[in-house]
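Our next item is subunit A:
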Amino acid sequence: MTEWILFVVLSVIAIGSAVMMLVGRNPVHCALWLVLTFFCVAGFFLTLGAPFLAAVQIIVYTGAIMILFLFVVMLVNPEREGEPAVPASHRRAGLTLAAVLLVVMVGAITTRSGLGAIPTEPGGVTLRQVGTALLTEWMLPFELTSVLLLVAMIGAIVLARRRIE
Partner candidate 1 sequence: MEYVVMAAKAVVVFALVSGSMPFIVWAERKVMADAQARIGPNRVGPFGILQSFADALKLIFKEDVVPTGIDKRIFYLAPILSIIPALITFAVVPYGGPDLKLFGYPVGYVADLKDVGILYVFAVTTLGVYGIVLAGWASNNKYSLMGALRSSAQMISYEILLGLSIMGVVIGSGSLSLVEIVQAQATPYFGVIPGIWLFAQPLGFLIFLIASLAEANRVPFDLPEAESELVAGFHTEYSSFKFAMFFMAEYINLLTLSGVITTLFLGGWLGPGVDRFPILGVLYFSVKTVALVYFFIWLRATLPRLRYDQLMRFAWKVMLPAALINIFITAYWVAR
Partner candidate 2 sequence: MLKDIKDAVEQSLAIFRGLGVTLRHILRERRVTTQYPEQRPPQAFRYRGIHQLRLDENGKELCVGCNLCGLVCPAECIYVEGAETDNPEEERVTHYERFARVYILNSARCLYCGFCVEACPTDALAMTPQYELGEYHRRDCIYDKEDLIKNYLRWKDQAGYGIEWCHPEKLPEWTGHAEPLTPPSHAAPAIGEHRQ
């Protein structure tokens, strides 16, 4: 029962703040609404018995990624420069992509059998299980992800490096 109450409260806050993030005009405010959404997602992980994921969610998303977002927003300060007009073709393309993504997501979720089933493990997922799963069953995707991040990092360095004549 408590879990359901928590779930409902968290969902309302998460969706509400996500909407606020979308409709907000001030980029810093939007970033903060997104932070609130991340917190709610961390809360979902907690109610699902995955405290490790909740902690990682906060460390990685709110602690690192959103801080960098804020960093950039503050440096660039886009609100002063006025909003560039978005061409109608871009809007159409964006809407189409969003619709496709929605269809794919809904399809993926509904075709999986696990929908609606909350925690499988009685005591929640332990750190040991997460670690074992990452380094045995999901070894390849895990390593691929780290390579992807590495490539992104090197790419950023190459782009940012001053050209040496």
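Odds and ends about this structure:
The rule is short, and it goes like this: contacts are C-beta pairs under 8 Å (C-beta built on N, C-alpha and C of every residue); 3 or more make two chains touch, one makes a residue touch a chain; residues count from 1.
Criterion applied: all candidates are chains of the complex that A comes from, given by their letters.
What you see is a predicted model; the values in this text were computed from it and never measured.
Interface remark: subunit A makes contact in this complex with candidate 1 (options 1 or 2, touch as defined above). Of all residues in subunit A, those touching candidate 1 in their complex are 26, 28-29, 32, 35, 51-52, 54-56, 58-59, 62-64, 67-68, 70-71, 74-75, 126-127.
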